[in-house]
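Moving on, here comes chain A:
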Amino acid sequence: MAKFIGTVVVDKDRCKGCNLCVVACPLKVLELSVGVNVKGYHYAEMKSPDSCIGCGSCGVVCPDAVLSVYRVKAE
Partner candidate 1 sequence: MAEVALMKGNEVVAEAAIRYGCDGYFGYPITPQSEIMETLMIRKPWEETGMVVLQAESELASINMVYGGASSGKRVMTSSSSPGISLMQEGLTYMAAAELPCLVVNVMRGGPGLGTIGPSQGDYFQAVKGGGHGDYNLIVLAPASVQEMNDFVGLGFDLAFKYRTPVMMLVDGIVGQMMEKVTLGEFKPRWTKEQIEQNAPWALTGKKTGAPAKYITSCFLDLSQLERVNEHLQAKYKVMKEQEVRFVNNDCDDADIVIVAYGSVARICRKVAQLAREEGIKVGVLRPITLFPFPTVELQRLAAMGKKFISVELSAGQMVEDVRLAVGNDVKFYGRTGGIVPTPEEILEQIKKMV
Partner candidate 2 sequence: MEVNEMIKPENLVVGRTSVLKECPMHYCPGCTHGVVHKLIAEVVEEMGIQDSTIGVCPVGCSVFMYNYMDVDMAEAAHGRAPAVATAISRLNPDKYVFTYQGDGDMASIGCAEIMHACNRGENIVVIFINNAIYGMTGGQMAPTTLLGQITATTPYGREPKLHGYPLQITELIAQLPGTCYVTRQSADTPAAIRKTKAAIKKAFMNTRRGVGTSYVEVVGTCASGWKLSPENANEWMRQNMFEKYPVGDLKDI
């Protein structure tokens, strides 16, 4: 089976820090930031980017559509 690597781009100023993406990630790639965005929310960011397989779960559950998930086949 082909392996994938992925990455998540967070539109951090639109993120409301609901944490649903963090929970949805099967590989615990994401966490909420220590700092806050312009709205005062702790926003989602990649804690362990190397673990991301680009499954898209975080983007699917995001109520504000602030996550873009990219995926490529691992070389």
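To be clear about the criterion, a residue touches a chain if its C-beta (ideal position, glycine included) is under 8 Å from a C-beta of that chain, and two chains touch if they have at least 3 such contacts; residues count from 1.
A quick word on the picks: all candidates are chains of the complex that A comes from, given by their letters.
All values derive from a computational prediction rather than experimental measurement.
Among the chains 1 or 2 offered as candidates, the one in contact with chain A in this complex is candidate 2. By the touch rule above, chain A contacts candidate 2 in their complex via residues 5-7, 9, 11, 14, 16-20, 23-24, 41, 49, 54-72, 75.
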